[in-house]
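Presenting subunit A:
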Amino acid sequence: MIEVGLTHFLIVSSALFSFGIYGIITRKNAVMVLMGIELILNAANINFVAFSRYLNLGLSGQVAALFVIILAAAEAAIALAIVLNIYKTFDHVNVDEIEKLKE
Partner candidate 1 sequence: MLGFPILTLLTFIPVLGMIVVLLLPNDRAKEIKYTSLLATGLQVVLAIVLMMNYNFNAGGVYDESSFQFIEKFRWIEIPGISWLGTVKIDYFLGVDGLSTPMVLLTAIISFIATLSSWNISNSVKGYFALFLLLDTGMMGVFVALDFFLFYVFWELMLLPMYFLIGIWGGPRKEYAAIKFFIYTLFGSVFMLLVMIGLYFSAQETLVDGSKVFTFNLLALMDQSNYTADGILSPFNPNNIRFIAYIALFAGFAIKIPMFPFHTWLPDAHVEAPTPISVILAGVLLKMGTYGILRISYPIFPEITRDLMWYIALFGMINIIYGALCAMAQKDFKKLIAYSSVSHMGYVLLGMASLSTTGINGAILQMFNHGTITAMLFLIVGVIYDRSHTRGLDDFGGLATQMPVYTGFVTIAFFAAIGLPGLSGWVSEALVFVGAFGVDIIRVLTMISALGILLGAAYMLWTLQRIFLGKLNEKWNQLADLDKREYAMLVPLAVIIIFLGIYPSAMLDIMNTSVNSLVDFLSNGSANFTLSGL
Partner candidate 2 sequence: MQEITFLQLSITVLFLPLLSFLIVILYGKKFPKLYLLETGSIILGFALSVLLMIFKISQQLNNTLSFNMTWIDFGNVPMLGHLKIELGIMLDNVTVLMLFVVYLISMLVHIFSLEYMRGDRLYNRYFAYLGLFTFSMLGIVLTDNLLMMYIFWELVGLSSYLLIGFWYEKKSASDAGKKAFIVNRVGDIGFFLGILIIFSAYNTFSFAKVFEQIGMGVLPFDSGAWLTAAGILIFMGAVGKSAQFPLHVWLPDAMEGPTPVSALIHAATMVAAGVYLVTRVFVMLTADAMLIIAVVGAFTSFVAATIALTQNDIKKVLAYSTVSQLGYMIMSLGVGAYAFAFFHLVTHAFFKACLFLGSGSVIHAMHHEQDIRNMGGLRKKLPITYLTFLISTLAISGVPLTSGFLSKDGILAGTLAFGSLTGHWLIPAFGFIVALMTAFYMFRLVIVTFHGVPKNKEKFDHAHESPFVMVMPLVVLSALSLFIWYTPLPHAPDAGWFISDWVKTPQTVVPENLRFDFMKSSAPGEINGEVVHSASYTEALHHAHYPAMALSLIVAGLGILLAFLMYQWKKIDPDLVAGKVKPLYDFSLNKWYIDEFYDAAVIKFTLKFSGFLAWFDNTIIDGIVNVSAVITRLASKIVDLFDIYIVDGFVNFSAFISGFIGLSFRRMQTGKVQTYLVFVVFSILILLIIINPF
């Protein structure tokens, strides 16, 4: 049986990160983009915890992960509020077409 090592965690997190990036780039729906961002954040969290666990850094990684989770929650709340407002204004949440600020 194979010992679960740092590499495995990193592979999982990079997969998550890639999915996140993919989501951000390809989706036009603002909610989907937000989900992509959440995926990236969580990929980072896995890295924090993994490095903290394997590289003898004490509890710093875990603390950082906790901060990120809290931040992500706050961010998700604000972002969803914005998306809601956007939907109210434009009747859709397609990021490509929200160009009002550009003008």
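A few remarks follow.
As a working rule, contacts are C-beta pairs under 8 Å (C-beta built on N, C-alpha and C of every residue); 3 or more make two chains touch, one makes a residue touch a chain; residues count from 1.
Selection rule: all candidates are chains of the complex that A comes from, given by their letters.
Please read these numbers as outputs of a predicted model, since none were measured by experiment.
Touch, as defined above, links subunit A to just one of 1 or 2 in this complex, and that is 2.
Put simply, subunit A touches candidate 2 in their complex at residues 21, 24-26, 95-96, 99, 102.
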